[in-house]
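Step one of this worksheet: look at the structure below.
One protein chain is absent from this view; the other protein chains keep their places.
Here is chain A:
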Amino acid sequence: MALLKVKFDQKKRVKLAQGLWLMNWLSVLAGIVLFSLGLFLKIELRKRSEVMNNSESHFVPNSLIGVGVLSCVLNSLAGKICYDALDPAKYAKWKPWLKPYLAVCVLFNAILFLVALCCFLLRGSLETTLAYGLKNGMKYYRDTDTPGRCFMKKTIDMLQIEFRCCGNNGFRDWFEIQWISNRYLDFSSKEVKDRIKSNVDGRYLVDGVPFSCCNPSSPRPCIQYQLTNNSAHYSYDHQTEELNLWLQGCRAALLSYYSSLMNSMGVVTLLVWLFEVSITAGLRYLHTALENVSNPEDPECESEGWLLEKSVPETWKAFVESCKKLGKSNQVEVEGADAGQAPEAG
């Protein structure tokens, strides 16, 4: 019993071929869109690779780029096939290639679905990369004279201003590292000497943050230093003050930015996948309809098209049998030779 049989007359076949030709060229455009989405994500990841310790995984954008290119190639080929399908002479040269081509299409659709899933699922690795990278970035904030790290201060400041965030998980992360370079500390001052002596590693820790943590929406001029000391500032309570600094951590801000990017790309990829599946199904119908034209001399005759010749379990059984036969082909020949000799002897 054939799966999803549909009857096709000449007009329907022509309409199917023309519709498929149009859909294939639309899906070449969709492939270009996927390619550009992958490229955009790759550029965005590269822009901030400094705060990700240059170790971020480019798997998602690379696979989007690859899938986009593949889609363009496969679909333009399919468009050419559909165009030639209307002319029996041209179609004859494509006939032997169609079955393997359809198998490649099915494989490509599976890969496309997997890439779409990856867009949604690979956020976790980005989170750990960001946490590690931001921690290091903040550690190197003060190293503005060290070659190779002298731009870290500018990068972190611009990041905090652009993404409206402060620190790794919050502004208190700045209290735990020394972000003021020793070069700008006056070691003759008592206050500096006390702070350095007060901790084991001899670091100059302050309860202050860089200026890029300041929130412009605050009604009062930004308070950056002595944040935990209420008496240092008039009418200030550090526990209820919410508008002075950005409250979000940069890890959460960057993660939500990249997550929304990857989610929307995943949705677009799923839509393209649905489109590709329908194109593959249409191509299969066209293939079987043209195969089943019973009288090659009469192009007007009706034919049947289907997705699978037998039902799914039977097709699977036949496929498994043919795989087994491939393995046993030598043994079958030997047995046949023996059986041939035995009757001769007998």
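We take it that a contact is a pair of C-beta atoms (placed from the backbone, for glycine too) under 8 Å apart; a residue touches a chain by one contact, two chains touch by 3 or more; residues count from 1.
Keep this in mind: contacts and distances are computed from a predicted model.
A.B. asks: Between "GPI ethanolamine phosphate transferase 3", "Rod outer segment membrane protein 1", "SPT17 protein" or "3-ketoacyl-CoA synthase", choose the name on the UniProt record of the chain that's been left out.
C.D. replies: So, among "GPI ethanolamine phosphate transferase 3", "Rod outer segment membrane protein 1", "SPT17 protein" or "3-ketoacyl-CoA synthase", the name matching the hidden chain's UniProt entry is "Rod outer segment membrane protein 1".
A.B. asks: Write down which of A:21, A:179 or A:306 is the residue touching the left-out chain.
C.D. replies: Among A:21, A:179 or A:306, only A:179 touches the chain that is not shown.
A.B. asks: From the list A:18, A:144 or A:230, which touches the chain that is not on show?
C.D. replies: Final answer for the missing-chain contact: A:144.
A.B. asks: Check the options A:130, A:214 or A:290 and report the residue that touches the missing chain.
C.D. replies: A:214
A.B. asks: For the chain that got dropped from the picture, name the residues of chain A it touches.
C.D. replies: Touch with the absent chain occurs at residues 144-145, 150, 153-154, 157-158, 161, 179-181, 183-186, 210-212, 214, 216-222, 224, 233-235.
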